[in-house]
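Sharing a structure here in structure tokens format.
Here is chain A:
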Amino acid sequence: MLEIKNINKSFGGISALSDVSFNANEREIKAVIGPNGAGKTTLLHIISGIYPPDGGEVIWSGNKISGMSSVNIARKGISRTFQHVELFGHLTVLENVMIGRHMRTKAGFIASGLKLPFVGREERKIKAKSEEILDLVGLRNKEYELASTLPIGEERMLEIARALATEPQLLLLDEPASGLNEAETNALSVFITNLKTNLNLTIMLVEHDMGLVMNISDSIVVLDFGEKLAEGLPEDIRNNKLVIDAYLGDEDI
Partner candidate 1 sequence: MKVFKILLAVFIVLGLSMSVANSAGKEPYKIGAIFSVTGPASFLGEPEKNTVIMLQEQINKAGGINGHPIEVIIEDSKSDETQSVLASKKLLESDKVLAIIGPSTTGESMALVPIMNTAKTPLVSCAAGAPITQPVNERHWIFKTPQYDFSVVEAIYAYMKSKGIAKVGIMTVSTGFGDSGKKALQELAPKYGITIAADERYGPKDSDMSTQLTKIKAAGAQAVINWSIGPTQVVVTKNWHALKMGMPLFQSHGWGSKKNIELAGKAAEGVIAPLGRLVVWDKLADKHPQKALLKKYSADYEAKYKSEPGTFGGHAYDSLMMVVEAIKKVGPDKAKIRNYIETKINKWPGTGGIFNMSSKDHCGLDKDALEMVVVKNGDWEILK
Partner candidate 2 sequence: MGRGNFTTLLVFITAISLFPFIGSGSYVLTVGIFSGINALVAIGLCILMGYAGQVSLGQAGFYGIGAYVSAVISVKFGLPVIVCMAAGMAVAAGAAVVLAIPALRLKGHYLAVATLGFGEIIHVILNEWGLGGPSGFGDIPNFSLFGITVESASSFFYLVWGVVAVTAVFSFNLINSRNGRALRAIHDSETASNAMGVDVSVLKIKVFILSAVYAAFAGSLYAHYVTFISPASFSLFHSVLLLMMVIVGGITNIWGAIVGAVVITVLPELLKKFEEFDILVYGLILTLSLMFFRKGLVPLIIDKLQQRKGSGRA
């Protein structure tokens, strides 16, 4: 279970998050929504260790992870995608996913350089597993293309595939539907729901597409100007007066 406790974060005197607390249960899809600048991405950055919080704690499976480096948080089973796609552009599609397997494998510099027998075996396993995941996201046919050549929809799927390759228990998705067309978005919502049921993942989702959010979330947290505005089931949020006010003029609602 992920517990967010009284998180505070400010940049140069401007508060990005103030006193935000909520929990995400296991095998739940938790959506974080809010207008632009509400602090959603900052929150994901704090959970994944890219920023340390100024105050408060993040607890994952009973351990405090706030303040840990993002590598170590990744090793605790938390993986993520990025709002502005952060793929390894000079690597192929397959290699991007294989990077996800990096932390699950162990051949060191010397073993690799000497090409010890176990290194080859390990590499073959990495490849097999990565191709399996590419099959899952439907990018197997593009495995030898450079990641930088993919269209945005496939880039987002590749980011998810790369994150999945780390075998996470918690998956953080930062606007996975941004830039996707309607058909792609629909496919994505099915895909994310399947991840939860088939892989037993806890998923935390930051998203602007309300259709997607309402469709797949188990519960929703609403942030506004860095503060938690509301939390509850999708239908509660849909009818929450505060939320409607905050989104006034936003055509998505």
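By definition in this document, a residue touches a chain if its C-beta (ideal position, glycine included) is under 8 Å from a C-beta of that chain, and two chains touch if they have at least 3 such contacts; residues count from 1.
The candidates came about this way: all candidates are chains of the complex that A comes from, given by their letters.
This structure is a prediction, so every number in the text was calculated from the model and none was measured.
Candidates 1 or 2 all belong to this complex, yet only 2 touches chain A. For chain A in complex with candidate 2, the residues that touch the partner chain are 48-50, 69-71, 74-75, 79-80, 82, 86-91, 95, 98-103, 105, 107-109, 112-115, 119, 122-123, 126, 162-163, 166.
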